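All protein chains but one are shown in place.
Up next is chain A:
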Amino acid sequence: MSYLQEVYPLLQSAFWLTLKISFWGILNAFILGMVMSIIIFYRIPILSQIFNGFVAFFRNTPLLLHLFFLYFGFPRAFGIVMSFETTALIGLSLLGSAYMAEAFKSGIQRIASSQLDSGKAIGLNPFQLARYIIVPQAFTYSVPAIGANCIFLFKETSVFTAIAGTDITTVVINLISNNGHTNENLLFLVIAYAIVIIPFTIALTFIERRARYAEFGA
């Protein structure tokens, strides 16, 4: 117990860093994903093909390799060096936006075509159509998928270990290899993920129930 007290400040700051990167990464992913899914929905030439390829690529390659590529490959080849935090944030945002775009895409597909037709009939332009009809409904339809993505992305932050960051998983594994105390350290790691994900899951079931009120004709 005294051991954990000793290393607690270190663990705490690593935990906050993980939370911080997850929060901004997931927020970026959310916004980027929404924009991409709308562009794909409107079939805007070139852009929609690029984003379709982007989604397919990031959904079918592991985050660990994205991080290696971003951290060791891409910037160094062009003479830019990025910090661990920047790399982690970019990696998480890119991966996340591909997953979020997919979630929104299936949400948009569930919108009744009569909704879109009526919107066009009363003279909404494409932007207004997206703002007043597509986004609110696609959002409510995809709340479960978005929530699952948030949990998935938060868990993926453990992979930051690959680029030797200062996130919670890396710090715990370093502590184990430096001072032993395997059980205490691993217990802390498990608790760190559990205290974020369990309340989030509970909140999510609540939000899902509330969000259904906004579904039209369902």
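Operating definition for what follows: contacts are C-beta pairs under 8 Å (C-beta built on N, C-alpha and C of every residue); 3 or more make two chains touch, one makes a residue touch a chain; residues count from 1.
One rule holds for everything that comes next: contacts and distances are computed from a predicted model.
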"NADH-quinone oxidoreductase subunit D", "Protein translocase subunit SecF", "Amino acid ABC transporter permease" or "Aminotransferase class I/II-fold pyridoxal phosphate-dependent enzyme" - which is the UniProt name of the missing chain: "Amino acid ABC transporter permease"
Where the missing chain touches chain A, by residue: 56-57, 59-62, 64-66, 68-69, 72-74, 76-77, 151, 155-159, 161-162, 169, 173, 176, 182-183, 186, 189-190, 193-194, 197-198, 201
